[in-house]
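Note that one protein chain is taken out, while the other chains of the complex remain in position.
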Amino acid sequence: MKDLIKLANLPISDEQAKSLESAFSETLEVFKNLTDLDISQTEPTNQVTGQENVLREDKIDEDRMLTQSQALQSAKHTHEGFFVVPRLIDEK
Amino acid sequence: MTNQKYQLVCGMEVHAELKTNSKMFCGCKNDPFHAEKPNIYTCPVCLGLPGALPVANKQAIEWTIKLGLALGCKINLFSKFDRKHYFYPDLPKGYQISQYDLPFCYDGKIETELGTVRIHRIHLEEDTGKLLHKTVNGEQVSLIDFNRSSVPLIEIVTEPDITTAAHAAAYGKQLRKILQYLDIANCDMEQGGMRLEANVSLRPVGETELPNYKTEIKNINSFRFLEQAIDFEIDRQAELLANNQIVSQETRGWNSVKQVTYSQRSKEDAEDYRYFPDPDIPPIRFTEEQIAAIRETIPELPSAIATRWQQEYGIEPNMIEQIIVNTTVSRQYDKLFTNAKNEGISVASLLKNILSKKVPSPLEAGAEQTLLQFKELQKTDVVDDTQLIAIVNKVLTENPDISAKYFSGQKQVIGFVMGQILRELPKKSDPAQVREAIITQLEATK
Partner (left out) sequence: MKNNLHKLTLKKALAQIQSGETTAKKIYADCFSQIEAGNKDLNVFLSTNSPTSMKQFENPETTLQNCPIAVKDNICIENEVTTAASTVLEDYKPAYSATLIDNLKLHGGAVIGKTNLDAWAHGSSTETSQFGRTLNPRNPKYLPGGSSGGSAAAVAADMCTAAIGTETAGSIRQPASWCGVVGLKPTYGRVSRYGVIAMASSTDSPGPITKTVEDAAIMLACLAGHDSKDGTTTNQAVPDYVSLLQKSISGLKIGIMYQDIPGLKIANPYVLAAAKVLESLGAKVELVNALDPKYAVSVYTIVQRAEVSSNLARFDGIRFGNDRSYFGDEARRRILLGTHTLRKGYAEKYYQVAQKTRTLFIEDFSRLFSSYDVLISPTSPSFAEPIGASEDSVMFGELADMLLEPSSIAGLPGISVPCFHDEKTNLYLGLNIMAPAWREDLVLQVAHAYEINTDWNSWRKDNND
C-alpha cells in the first residue's frame, strides 16, 4: 500500500492508509467475477466511438491562446511570469 | 579510447523538437526558444487545465513517418497515443502523451563513416515545460515556464550497436544532418532542440550476449560532451568490472567542468508509467497510398548526394560536408556543377575557390555569376613576346649556371627560372607561355 500511495502521489498518513486498506481489498474482491467470462477471443475496446484519424492542421490558434496573466491567474505562487515550486533536488 | 579487456555496448535515445508552426496537441505557437517572456504561448490544453482535451497535429505525425521512411524503417499502419504517467512539476497533466507499444516507425538504420547503427523505433510525444532553478527572496525555488509544454517531440531509439564514443558522435551528427535535411527539426543543441542520451554498458571482448545492466547518461547537449562522457564511463565501468564489482543500474549526468559522470538516480526499480491508450485521442490508421505519398516528399538525402558528387565530379568528402546543408542549397550547387561541367570547368577547383571565398557562392551570386567570376579569376594575361624575351634573357644572364645545369640534364632548373621571371611579370601571366619562352631561349643559346 505504501508504494501505491507514493505512485499515486497522495499525501496520506500511515493511519489513513490502514483505514483505506480494507475498502481496497473489498473492491478487488468484486472484480473476481470477471473470471467467469470467456474473453480469449475478444479484443479490448479503448474507444467506443470507432473514430480514427481525428487530427488538426498545423495552424496557430490565436483564439485559444492565453495571455501570460490568464495563464497565471489561478496559481498561488508566481514570480515574474513563472510558476513557482520549492527547489527540486532530483533532476529528471 | 578503446579498452583492451572490455567492449562497449551502447545504444542511444535522441529527442528532437519538430519545427511545426503549432504544438503537438493544441494550436499554441511552437516557438519556445524565441519567446520573450515565460508562459505566453499556452492554452488550457498545454497548461493542463481541468476539462481541456488534446487533438493531434497532423503535420507532426507526417513528419515522423517521413523520418522513419528516410531511415528505412517499417511503418505501423495502425497506431495510437498512450498516456505515460509520472509526477513532475514541468508535466502539467501528470502524464505525458506518448506512444507505448505501437510507435509510428520501427526497424530502420543509419549509416555512418564508423559503421551502421540500427534504429529500434521512432515515436512521437509531447515535450514538457522548462524548469529554471533560482533563489527568490532568499528561498531556493524552481521556476516553471510552459511555453515548451506540448511541443512535438520525436524520439529515436537505436539498438545497442554503437561500439565507440566516436561512433556515438558520428551517429548523432548523421541523425542531426538528416533531420535538418528533411527540414523537420532545427536541432539547436544549446537550446535543447536536440537532446542526447546514451545507454552504456560493457562486456568482455568476444562475448556476444548483452550485459545484464545498463547505465543511462542523460541530458547531454553536445557531441563533444557525448564522446567525453562515454569514454569516461567506459573507463569507470571497466575498473569496477575488473575488480569484480557490480555496476549499478542508474541514471548519470555529465559534469563538463569536472569532466566526470555523476550518479543522478538509481534505476534499480524502473519507473512504472502505467501506460494505457489515451481515450481522448482516436487511433491513427494510414493507407499504403498515404505512406507512399509521404515517401515522395523525401528529398535526395545527404549521403546519396555526397556519393553522386564524388563519383561525378571527384570532389573530396570534406568539401562536400561543408555545402550539404539543406535541399535548397544542394539543388543550387547541383545546378552550378552541371553548368560548370558543361563548360569544361573543373568542379573541384571551382568549389575550392568558393570555399576559400575567392569566388562568391551560388547562393549569394547565382550560378551564372559564380561561374563568370571563376572564369575571370582563371584568366591569364598574355604577355608581350618582346617584353617576355627580354626578361628571360635578363634572368638567364644574371644566373649563368642555369644554362649549364639545364644541358647537363637538370631540367628542374626551369622551375627556378620560372619563379624568378613570374615575379617580374604581371600576376596573371600564363605559366605555359613563360615556360615556352624560357626553353626557346635556352635552346637558342646552345
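Per-chain residue numbering starts at 1, and chain names A and B are given in the order in which the chains are listed.
As a convention for this text, contacts are C-beta pairs under 8 Å (C-beta built on N, C-alpha and C of every residue); 3 or more make two chains touch, one makes a residue touch a chain.
None of the values given here were measured: they were computed from a predicted structure.
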Exercise for review: Could you tell me which of B:P89, B:G115 or B:G366 touches the chain that is not displayed?
Suggested key: B:P89
Point to revise | Positions on chain B where the hidden chain makes contact | key: 44, 47-56, 83, 85, 87, 89, 92-95, 144, 272, 274-276, 278-282
Study note, to complete from the structure: Touch rule applied to chain A and the missing chain gives residues 4-5, 7-12, 16, 20, 23-24, 26-28, 30-31, 33-34, 36-37, 39, 42-49, 51, 54, 56, 64, 66, 70-71, 73-77, 83, 85
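Everything below uses one rule, namely that only the chains that are shown with their structure count from here on.
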**Study point:** Touching residues on chain B, where the partner in the complex is chain A
**Key:** 20-22, 26-29, 37-45, 47, 55-61, 80, 87-90, 94, 131-133, 136, 139-146, 219, 253, 264-265, 272, 274, 276-277, 279, 281-285
Practice item. Going by the contact rule at the top, pick out the chain A residues touching chain B in the complex. Key: 7, 9, 46-47, 49, 51-61, 64-68, 71-72, 79-88, 90-92
